[in-house]
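Working notes, structure below.
Just one protein chain is left out here, and the rest sit where they should.
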Amino acid sequence: MPFVTVQIGKGHSIEKKRKLVQAVTDALVSALGTKPEWITVHIDEFERDNWAVGGVLHSDKHTGRHEETGR
Amino acid sequence: MPFVTVQIGKGHSIEKKRKLVQAVTDALVSALGTKPEWITVHIDEFERDNWAVGGVLHSDKHTGRHEETGR
Amino acid sequence: MPFVTVQIGKGHSIEKKRKLVQAVTDALVSALGTKPEWITVHIDEFERDNWAVGGVLHSDKHTGRHEETGR
Amino acid sequence: MPFVTVQIGKGHSIEKKRKLVQAVTDALVSALGTKPEWITVHIDEFERDNWAVGGVLHSDKHTGRHEETGR
Amino acid sequence: MPFVTVQIGKGHSIEKKRKLVQAVTDALVSALGTKPEWITVHIDEFERDNWAVGGVLHSDKHTGRHEETGR
Partner (left out) sequence: MPFVTVQIGKGHSIEKKRKLVQAVTDALVSALGTKPEWITVHIDEFERDNWAVGGVLHSDKHTGRHEETGR
């Protein structure tokens, strides 16, 4: 504990994942004073056609603009 | 999107929660290049006697040392 | 199965919860052809100061306008 | 907010997913009065051999009857 | 890791919770050969009026028969 789940779109590089888990771990260390080795981060990736806002699937809104938008 | 869930023990002050959500949001902005307004952070607090490691409840291990440990 | 989790702000009346679980169950029956008795709906309520968008806690943005906005 | 997660078996067509997210979004609009653009729906698909009721895996109970049953 | 979440109705005694986390931990040790100290169990309790099957809230179905049924 603490246990962090980050839900993001599929397709981020391993490099970005390394940065993400390190940055999120540092965030909890700085905000809560938690020891890094107590912090678990789980990246939960989803497919573009499994996520919707306002009743419309992401895949129907977005075509191939993923990397720059960082979603 | 992205959507972040942070599971931590109950009892953190509102001040610490403000720091936590800001730090986690900044972490995703720096690591993924996501716009802050796209990032949702949910703090999921749990009771000491609802969490166990190695088959032993937290409440049976820890008595009142919460704030300093940041768990 | 299917299993639906609806995360909403705390404070909705029992009447609204009855309408919510019935409407969500009907939605899955109409969209997937699932039998109602196979559908489980879990309402996961959160506190205003445990939810943030853009790094700012809900409780710091919203003061007592909950019921009309339906969040 | 609100944030809805729908856990269903893998294999539903994109057409059914479109109907599902629209129907679930409409359900929350009608029951809670929420604006559609505030509602996020996440379809969390699982494999047949990762789900069990009564200690028996789905894949051991069900062989290829998925589409009609809507699970 | 592994990380186990057990969603059950509110109201189980601390004694039952101790038995539950020990039994679930033992189950993973026997089935997967995992070391106990690697296993985290989180008990996620829910209110009777936040859970529905077939579109009907638990609280509307069940009145005070919780302990014997073990739900």
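Side notes on the structure shown:
By written order: A, B, C, D and E. Residues from 1 in each chain.
The rule we apply is simple: a residue touches a chain if its C-beta (ideal position, glycine included) is under 8 Å from a C-beta of that chain, and two chains touch if they have at least 3 such contacts.
Treat the numbers as computed from the prediction; the structure is a model and nothing was measured.
For the chain that does not appear, the touching partners among the shown chains are A, C, D, E. Touch with the hidden chain on the side of chain C covers residues 1, 3, 40, 42. Although one chain is not displayed, its contacts with chain D can still be listed: residues 7, 46, 49-57, 59-60. Counting the whole complex, the residues of chain A in touch with the unshown chain are 14, 17-18, 21-22, 25-26, 36-37, 39-45.
Methods note: only the chains that are shown with their structure count from here on.
The interface in A-B, B-D or A-E that matches C-D, meaning over half of the contact pairs are the same by residue number, belongs to A-B. In whole angstrom, the spacing between the mean C-alpha positions of chain D and chain E is 23. The geometric centre of chain A is 15 Å away from that of chain B, both derived from CA atoms. In this assembly, the C-alpha centroid of chain B lies 22 Å from the C-alpha centroid of chain C. Multi-chain contact residues of chain D, defined as those touching 2 or more other chains: 1, 3, 22, 26, 40, 42.
Chains touching one another, given as pairs, are A-B, A-D, A-E, B-C, B-D, B-E, C-D, C-E.
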